[in-house]
Structures are given as structure tokens and as C-alpha cells.
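Excerpt of the complex: some chains, original placement.
Labels A, B and C are assigned to the chains in the order they are written; within every chain, residues are numbered from 1.
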Amino acid sequence: MLKGISKIISPELIKILMEMGHGDEIVIADGNFPAESKGQRVVRLDGHKVPEVLSAILKLFPLDSYVDNPVILMETTVKDKDLKPQIWDKYNKIVNNNSNDKIEFKQIDRFDFYKRAEKAYAVIATGEMALYANIILKKGIITD
Amino acid sequence: MLKGISKIISPELIKILMEMGHGDEIVIADGNFPAESKGQRVVRLDGHKVPEVLSAILKLFPLDSYVDNPVILMETTVKDKDLKPQIWDKYNKIVNNNSNDKIEFKQIDRFDFYKRAEKAYAVIATGEMALYANIILKKGIITD
Amino acid sequence: MLKGISKIISPELIKILMEMGHGDEIVIADGNFPAESKGQRVVRLDGHKVPEVLSAILKLFPLDSYVDNPVILMETTVKDKDLKPQIWDKYNKIVNNNSNDKIEFKQIDRFDFYKRAEKAYAVIATGEMALYANIILKKGIITD
């Protein structure tokens, strides 16, 4: 543990967050996401929820202001087409509370999301039970 | 994740718990414990509390009935000699709720605890903020 | 060994089953399957039969309800075109006893089966002597 850094951030995770540069992406995956088969690097945070992880990470880096959508969600599939994941509202608040600019999320198809996760710098495997709770963050520039 | 197993148990942790045999010990360490310098194998559960981990593990194996004290605590040091760690009461309830026999805990000196941790099969690094919250469990026999 | 988990499940296997996410596949291969040349990860359960392994795994995760056929068999080849593998009836009973929905198995050609095994998260190498006894399972969502 270190002063001023959330206890939910593991030593391996902070190393990975610090290694990431402008434009690198990280996936915060829910408990059912196939993290180990998709991720180039996998950080396990079993038993934790996505919102806590999201808050902790956004204290450490800004989102990418060089793209329109630095936050990506997994779109609900045909089988769940009437589902409105309530956790997305939480994400919206957390992201926009940590940003000066208004951030609009982009939704992409489940299998496109998998392909994007395969290219991400890392995937965090949480124990989040909510469905469609996966989220991708694109790291911005550190200026100070 | 798997059916019937606590979400706090990571894939690596369940593998380690299953590998352990009669008499092998595991340390559930608080957030200030020097887990990485003492442990032969370290499982990180950053951000979690010890009681939740203790409960989850005791669902998976019984304590060793071949010794008098299958549970070990770290004794308070001279500097903290008036401290009564309240978390020990929680441990007592969790352990005895999961056991048919009355289990008495044993307290050992801080540096003896370190040596014992070095011989343990694994150390779990939690984010527990309570002091003197480290606990060692000795695995018993699976009979069914 | 752990309480409540089949003795046939090895530490490595339970780690792999827990790492798998929604949509990941696992092959339970018979004793003649080229498991080591096809599998990305191979778990050896030499000397065991497929039905026992199948039963043990289906206690731990549900099949994928987002696809029509979460169970795949290897079709008999031209040389064995009159063979009706009796072990498939056992599989049918085990799978449907562990599922609320009626599960229909899909058969695919031997070489297509090989290609699919190459993409699976893991291959379990058993000692099953029955022919055409290979089976692929697609993991579903854990909801509790």
C-alpha cells in the first residue's frame, strides 16, 4: 500500500497504468468477461465491482482528448435488447466527475468489443455481477 | 467465476487451496504485512478485508484437528501492548461457526510469525487496514 | 482436495474453469485425441473417462444460453459411418440433467472439430477408450 493511492489498486495494476502511454487502452471487465482468453495482460481484481475500479483509475490518468470517444461500452445483444444496464449511469457520473470536458460514451457490438479488448494494453478481471458492465478507457496525456 | 464458490476467491487462490495438503499453512495477511518478502507464494487480494477472505476459505477446507492450535495470530508488540484488536472477535466467530470443535487461537510474537509465514505454503496479501489482523490457518483432512 | 468439489478436478483444471468467461470453450478429449498438438492449454486427466469429467464440470458452470448449440460432438467419419457412439447417450443425459433448458448437441466434421479445439481455452486429455467421445462445452454466464 502507498499513501494517496486507492487500496483497490494492486502493485501490478499501478505498474501497468504507469507503463501505458497516450492512446493505450485498458478494459475493466465484469466477472463473466472472457478476460484470460482475450487479454494480452490480465490483472485480476476478483471480488471487486467495476465502479470502484473505475473511480480509482480516473484519479491516476486523464482520458484521451484527441479522440471523440475515449470511453467504450459493450452494446446489449439481440437476446437482451430491452435491457438498459443501470450501471452505465454510474459510469457516466464517475467519468464526468473526473473530467473537465463532457465525455460521450460509445457503444460497440459484443464481438467488436472482444477484438478491441485483444488489442488493449491490459484487461482487469473484476467480480462485477452486473451484465454488460465492461468498459474500455483510452489514456490521455499527462501534462504536469 | 464458478457456481458455489465465493467471488472473492481468485483462480490462482483456489488452485493453491486445492494443492495444499494436511498440515500445510496459509497466511491471510493485512495490508501492512510484508507479504512479498516473506511469502513463498503470494496471492494478491488488494482492497479486500481479512474476514471476508477467512469466511470464503473456511467453506473450502476444515482446520487441522491433529494439532491443538490450527489458527495463529500475531501478538501485539510492546509499543501497542494495550491494544485489543477488535477484529480478533470477528475471526473467532467466523472460525467457530465453521467448526464442530471449539477452536482456541494461539498468539505468537511478531518475528516468530514472520518466520512461520516464510514456511507457509502461501501468503494472501489483502488490503485490510486493521492492525494485527494477520492470521495463519493450518489445513485439515478432507474426508468426503 | 477441497470440500464440495469433485476429486477428479485437479488444481490446474479448477483454475482454468474459473478463468474461463462467457463464450469460452473447453474440449473434453478422449484418449486418442491429439490433445497436445491442438490445445492452447492442456490439462491431463489420464486414466479417467469422459462422462465423469463432464458431470464434474457441469456442477461448476452452466452452458451458454446465448447460442443454439453450446455442446459440440465430433461427427463419425466415412470409415465409421455406421457407428452410433453409445457414449453420446450418456452425454445427453448428463448435460440435460444439469440444465433447465433442453440442450441439442451439434455434430461437426473431424477436421472442423480440430480447428475449433485449437481455438478453445483448454483441452482436457482423458483416457477414454470409446471412439468419437470428444465433446466441446461453451461456458455460460454465472448469475449468482
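Following the convention adopted for this analysis, a residue touches a chain if its C-beta (ideal position, glycine included) is under 8 Å from a C-beta of that chain, and two chains touch if they have at least 3 such contacts.
It should be emphasised that the depicted structure is a prediction, and the values quoted were computed from it without experimental measurement.
The complex is a homo-oligomer: 3 chains are shown here, and the full assembly described by the structure file contains 10 identical copies.
In this section, only the chains that are shown with their structure count from here on.
One simple way to say how far apart two chains are is to compare their mean CA positions; for subunit A and subunit B this gives 32 Å. Residues of subunit C found to touch two or more other chains are 19, 142.
The part of subunit B that touches subunit A in the complex is made up of residues 1, 6-13, 31-32, 44-48, 52, 127, 129. On the side of subunit C, the complex with subunit B involves touching residues 1-5, 9-12, 14-19, 59-62, 142, 144. Chain contact summary for the complex, subunit C toward subunit A: residues 19-24, 66, 121, 141-143.
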